[in-house]
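In this view, the complex is presented without one of its protein chains, the others remaining in place.
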Amino acid sequence: MILTGTKMRPPVKPSATLWALTVVVLVVIAAFLSTPYDPTKADFLNRLAPPSPQHWFGTDHLGRDIATRVLYGSVWSLGLSLCVVSIGAVIGTIVGLIAAQRGRWADMLLMRVTDSFFAFPELIAAVTIAGLFGPSTMNLVLALIVVSWMKFARLVRSLAVAVVQQDFVLQARLNGLPAHLVLWRHILPNVLPGVFVLWTNSWSRTILAISGLSFLGFGVQPPNAEWGAMLLDGKAYLHTAPHIMIFPGLAVLIAVLIINLTGDRLRDRLADEF
Amino acid sequence: MNAFLTRLGGLLAVLFGTSFITFAVTYFAPGDKALSIAQARYPGEMGFDSAVLDGIRAEFHLDRPFLSQYLHWLADFVTGDFGRSYSSQSKVWDIFTGNLAETFTLAFTALAMGLTAAFLLAGLSVWKQGSLLDRFAILLASVGAAIPSFWLSILLIMLFAAHLGWLPAYGTGRASHLVLPAVTLAFWVMSSQTRLLRSFLLEAYAQPFVETLRLRGVSEREIFFSHVLRHAMPPALTMIGLDLAGLIEGAVVVEIIFARSGLGSLLAGSVLARDLPVVVFLVMFFALTYVLINTLIDLLQIVMDPRQRAAARAEA
Partner (left out) sequence: MLDVSNLSVSVAGKTLLRDVSFSVGTGEMLCIVGESGAGKSTLLKGLMGMMPCRFDSFQHWPKGRSHRQGDAAVQGLPACRWVMQDPLAALNPKRSLGQSICESLYEQHLPAADQRKAALEALEAVDLSADFYDRLPKEVSLGQAQRACLARALIAEPALIIFDEPLSALDALVQKKIALRMDQLRREKTITYIVVTHDLGFAAAYADHVLLLQNGRMNTLQRRDDFFANPASPYANQLVNAAQTLGALDQMEAAR
């Protein structure tokens, strides 16, 4: 008597969140294509203008359209943080995998090194490095990578250690699978979902860090259209033209909220899998 | 006992590593240190004799190789000699203690306010699960986690200082100067802790022992305060400890924005002025605080959670 399966795989439905996300992305792209303004061109006749039909968010102290700058700023803030987190994730994953697989001494050594880096609060380390080596985008990115890879290393190590102890890894080894295939087929696929969740969480935190540090002058420098840098520009006009300070900050808030919500949904989805 | 020694050894290794990294960063920082020292010593002078600079280098061991400098510095540091600021020539320790109180006040106030708010919100939200209050609490926490604290401070400044004139925007001194910075920081504390507390409380409620207590006729109130709360404490404390780094960061940022005196502004100022002894000390201070607090929390965990106590005993 041949058995047939009873539990079918549920069809994958794109969720409401995914639709919302797509809409947002499309709107942003449309905005990019349709804005008539150059984010860097100054227009001294129109300085510090409050929001109006011509300039939805108003203009800044050089007469540049804030709405356009906020749009271009998204590339800065989102793109930079994506770089930082992705590079940090790669480094951390490699370290974590080595620590989990190469024996007790390598594990202890790597984990102590990881812990040493962990002691430095992110922003303080970034302020120090960026400040000492000269505030610039590059130094900011490097500083943030240096203090963010450890989370991934720790996570990957504990996940990998748990996976390696599973019977299916033993079976693979007994079947003669070489180490690199064991890594590729068995360890990585079971470690990566966790890494992905951490990656999305870190992304939003890094956006806050980058904009915050740029606002303090330790990161992306004006006149680049990064949101934090824009807020720094506008600080002098706090009393006279408050609208400058509102929109870039709002952009950060919305971006982070969206990423957090998506990340939460993702985590719930993935949790079902386990 | 064995387990304790291993942990201690690990801790020492980490402290070593941290000090090494800190020193390395300052070592490789650009700028001629001898020049900075000379400029501070002889303010107003333009050019310096190479003999003067060499003398300074010899005095501060700046001509020695990296490892030698590191060990000298470490030896000094461990014995409490933190050097003198390049800019002001005062002892680093004095500068530090001068600013410590301000930061401590800020952090403590913010932590107290934020945790109280978090407990209230989380407690109410769990008490009346699914209600409007619950939803509101979650929303508030989500927004609070996403809002950039520097932006929030600006908004608060715009509203309360510029527009309404109730509170001063910048500076230190009177209690009113503390309000806006503390509120900004407390908001962040509240939002990050509310969600966590809420999920810990919910998890505690889902434990089988709660049902048992109910069947025994224990009141909901007692269940909540004497049992559920205690069950949720260990993980909650861990999270608070882990978030300490965030609190320190937040305090630093808030101080700089509100131009409050304190360790944060001190750090920013000395970093930009390349005042290395101060920078090194501050970074080490933050790092050590973080490591020590986390270790304490680990130990506290073991004491408080009987399961972990057993595990630790088994390890030994």
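Order of writing sets the chain letters: A and B. Residues in each chain are counted from 1.
The definition used in the following text is that contacts are C-beta pairs under 8 Å (C-beta built on N, C-alpha and C of every residue); 3 or more make two chains touch, one makes a residue touch a chain.
Quick caveat, the model's predicted, so the values are computed rather than measured.
Colleague: Considering all chains of the complex, which shown ones does the missing chain contact?
Modeller: A
Colleague: Return the single residue from A:185, A:235 or A:267 that touches the missing chain.
Modeller: That would be A:185, which touches the missing chain.
Colleague: Among the options A:21, A:42, A:109 or A:172, which residue touches the chain absent from this view?
Modeller: That would be A:172, which touches the missing chain.
Colleague: Which positions on subunit A touch the chain that was left off?
Modeller: 1-9, 166-168, 171-172, 174-177, 185-186, 189-190, 273-274
What we mean here is this: only the chains that are shown with their structure count from here on.
Colleague: Please name which positions on subunit A make contact with subunit B in the complex.
Modeller: 112-113, 115-117, 119-125, 127-129, 131-134, 204, 208, 211-212, 215-216, 228, 231, 235, 238-239, 242, 245-246, 249-250, 252-253, 256-257, 260-261
Colleague: For the complex, give me every residue of subunit B touching subunit A.
Modeller: Listed in rising order, the residues of subunit B that touch subunit A are 10, 13-14, 16-18, 20-22, 25-26, 29-30, 142-143, 145-151, 154-155, 157-158, 162, 245-246, 248-249, 252-253, 256-257, 267-268, 271-272, 274, 279, 283, 286-288, 290-291.
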